[in-house]
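So the structure is just underneath, and the comments pick up after that.
For this depiction, one protein chain was excluded, whereas all remaining protein chains were kept in their positions.
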Amino acid sequence: MSILGTRVVRTEDPRLLTAGGTYVDDLRLPELSDAARVTFVRSPMAHAKITGMDTDAARQAPGVLAVLTVRDMDDLTPPPPPDPDAEIIEGAPMPIGGLWSEPLLAVDRVRYVGEPVAMVITSDSYQGEDAAELVSVDYEPLPAVIGIGTALRTDTLLFPDTESNVPVTSGEATDDAIFDGCDAVAEATIVNQRLAPMPMEGRAAAARFEDGKLTYWASTQNAQISRFILAGVLGMDPGTIRVITPDVGGGFGAKVGIDRDAILVAWAARKTGRALRWVETRSENLVGMTHGRAQEQTVKIGGTSDGRVLAYRLDVVQDTGAYPRMSGFLPFLTKLMAVGPYDIANVQTKSRVVVTNTTPISAYRGAGRPEATAAVERAMDLFAAEIGLDPGEVRRKNLIPSDKFPYTTPTGATYDTGDYVTALDKALEGAGYAELRAEQQRRRERGDVLQLGIGLSSYVEITAADAAAGETARLAVHGDGTATVYTGSSAHGQGHHTAWAMLVQSELGIPMADVTVIHGDTDLIPEGIGTYGSRSLQLGGVAVHKAALDVKEQARKVAADMLEAAETDLELDADSGTWQVRGDPGTRRGWAEVATHAGEDGLVAYVQFSGGGATFPFGSHVAVVEVDTETGKVRLIRHVTVDDAGTVVNPVLAEGQRHGGIAQGVAQALLEEMIYDADGNPLTGTLADYAAITADVLPSFELVQSETPTDINPLGVKGIGEAGTIGATPAVQNAVVDAVSHLGVRHIDMPTTPSRVWAAIDDATQNGEAR
Amino acid sequence: MKVTIKVNGNPVAAEVADRTLLVHFVREVANLTATNVGCDSTSCGACTVLLDGRSVKSCTVLAAQADGCEVTTVEGLADGSGEMHPVQTAFHAEHGLQCGFCTPGMVMAAVSLLDENPSPTEEEVRTALEGNLCRCTGYHNIVRAVLAAAPATSERRSA
Partner (left out) sequence: MIPAPFTYKRAFSIDEALDLAARDGEDAKFLAGGHSLLPLMKLRLAVPEVLIDIGRLGELRYVREQDGHIAVGAATSHDELARSGLLLRELPLLAHAASQVGDPQVRHRGTIGGSLVHADPAADLPAVALALDATLVARGPSGSREIAAGEFFQSLFETALEPDELLTEIRFPRPDSPASWAFQKFTKRAIDWAIVGVAVQDGNVALVNMGQTPLRAAAVEQALAAGASPRDAAAHAAEGTSPSTDINGDARYRQHLARVLVGRALEESRSRA
């Protein structure tokens, strides 16, 4: 009886619950016992030239060991001069040293509030805050470019050597002919608002240089990639750098690799010869860590009066903040997934990326795919409203049928497996859709103040989009019968240690308690990619599975030798973890004996597994909200989901990922937004103002089970980490609009805060559009 | 100034700057790093400890204000024989944590909640945790854990 698919609580928890995790700020290692503290001086201006800097007062403050500015960076190779002809490839990183390049410390201008300008090194963090205040920087303000509209229209260029604020343009979406022959057409401009990833642990790093070697601790999702980045920037051989990932308090895509602030910590450690530690504050995190989303979308959808969608256009403008760190990658994914789970014959997509004087944008749970789903799900509801059909019915009519897989979309994505109609049906049934509509109708007829809204979303998303990059696993079975897994994956809450141990136990019969999982140390795991894009189980986990198979075959040979039998006569009982000659229980041997017989190193297998391709989890969500039509306040009362990510290895972990994903998805629909004023000052710069979602505004979620395995990997698994977020946001947004559609409201942008909802109601009823 | 604070039953005495926050006293002076700093606006609750038996956000208490008082952190919850507190046990059983960063503060908030309301409803649990942010779990299993821990926590108190 395999342990896979059973509910197993986490092996990570006892330590986390009793002693607490060891995050960067908790490290109490001898190597950091004399570590000094880094405090950054950050720009308070959104856009300005730096005309002067005075560090004298800071240098003399108590506890200050050094004050570092760009002038001290004479030990780094300057980037190559910008090549105006360098091509920007949408899906690839920006060319190094290009026209849009981002410095480490600001050089002669700042482009967003929070941009690092100088570094203060002190004995303790309290002194650091005091000293940072004493660094005096002269700024000559430049006009702030805030908002996509301004970025497109203004004469002010963030990068004066370029011709516009638009680093990337891709696709054409102007041919209206695709909408000819449509009985009904609906259009809308939609905002997918800027969010703060806000992991509970902000950014943090520590560094120590000794004898030409760098040891670097980072709160990152990728130790190996971080090492690569450090080697490149610092001009070092990667073999002289060791990156260690301690416990990481959440990442959500914003801790992929390491960013300029974190790189500077390593540079400063080399420059000063001191071990250093940096732990940002929450206020710094809200402007210094990359933001997510921030798209404006223009959608147009057309089809027949009986609900068949014939044409869909998506025009995306991505606000990428002050520096285009992700180039065109996020809107590239948005366009790739534009049609969602629907069979739409004619699709046009276009994207532009603009720079603004705001925090740079990067991946945030879903990274480009929540945006795609939110757009097409709004469009489906608008289309349904246009033709007067139930939104569930319209979806059902357009979902890709289950006999059409693999299915290649007009946008070039090939969906592996799926059963979208069943997912929708299960979600509707789980929600009791018919009764909800009846209750909604009753309340409408009574004219209740509290109206019910039911919102749907059907989604498909792409996981392991970089499957070719694969993942590594090394599995060692030791002479004492225990095992160690070295994984290239990099958990920051996902429970890989539990799941990878389950995979070993399932295949080899070594009990989970005897399996140690190690990640995130480049000395022990020099090759690996890390955890993002919901790739880990299907790449890292499958690598572990394959390593176990490899160990099994090695063990078979060793056991045959030990027992002087033919290999083909050896069998492993995975339940008891014992080898024997078939039919002869007297020959039973455990892993300890077999591994000992194998030699000093026991049994070791190393797998570098390149995935066959991306996989496509899918599902449907039903959100039920209550809207107070007098105040605009929205209450989410139920949220029902189907999130199908193929085979479930551990339902406990899968559910946890769904819950967390759903909550962040709901957060975007209802509450969260990073807001800047016209001068580029963040108005949501602390957690008192940035409305991170709390327990009191969420219900318990209703998860419906569904497992449609993929045929892309032997475990049949897809990625679950981001699916909940992708499905949840549009269901809730649609529910809010649905709650007041009878009053004439057709769209409300996110977040659907009380004032926004009330303004929509007020607007619609004033215009007398109530039906 | 000199402060003496009993942390998890052990008196910790030190000369600290007047402006030292209790959370830093716990982390740096008492050397108990489970309690974390998650924000700077008294919003997130990651720093929650018990001060004389009541939950407080230790980032918004000066060590000086806690002089002569008793502080309990998650490291001090297990009983003398090392057995986890029912709240810790329930968080484990219900998968009430993922990255673990909010967890010590969340657990202490839950302990305090159950102390003041031994048999809460789901709604009461959710409202009582209004000051504790979690980014990973969506709160679903945290709420289940607190509800699951309630009976055993009551028993432990009356034992």
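By written order: A and B. Residues from 1 in each chain.
Here, contacts are C-beta pairs under 8 Å (C-beta built on N, C-alpha and C of every residue); 3 or more make two chains touch, one makes a residue touch a chain.
None of these values were measured; they are calculated from a predicted model.
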{"item": "Per the touch definition above, residue among B:V12, B:A34 or B:L62 touching the missing chain", "value": "B:L62"}
{"item": "Hidden-chain contact residue, picked from the options A:N192, A:S283, A:S490 or A:T647", "value": "A:S283"}
{"item": "Among B:D40, B:E75 or B:E94, the residue in touch with the chain that has been omitted", "value": "B:D40"}
{"item": "Per the touch definition above, residue among A:A345, A:A513, A:I637 or A:L683 touching the missing chain", "value": "A:L683"}
{"item": "Touching residues on chain B - with respect to the absent chain", "value": "1, 17-19, 21, 37, 40-43, 45, 48, 51, 54-57, 59-62, 64-65, 67, 109, 112-113, 116, 127-128, 130-132"}
{"item": "Residues in chain A touching the chain absent from view", "value": "125-126, 129-130, 133, 281-283, 630-631, 633, 671, 675, 683-684, 686, 689, 691, 693-694, 696-697, 753-755, 758-759, 762"}
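Keep this in mind: only the chains that are shown with their structure count from here on.
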{"item": "Approximate Å spacing (C-alpha centroids) for the pair chain A, chain B", "value": "29"}
{"item": "Residues of chain B touching chain A in the complex", "value": "17, 19-20, 27, 31, 33-44, 46, 74-75, 77-78, 84, 88, 91-93, 95, 97-104, 107, 122, 125-127, 129-130, 132-144"}
{"item": "Chain A to chain B touching residues, read off their complex", "value": "9-10, 12-14, 16-23, 25-26, 28, 126, 198-201, 247-250, 252, 281-283, 492-495, 652-653, 655-656, 659-664, 686-688, 692, 694-696, 698, 700-701, 724"}
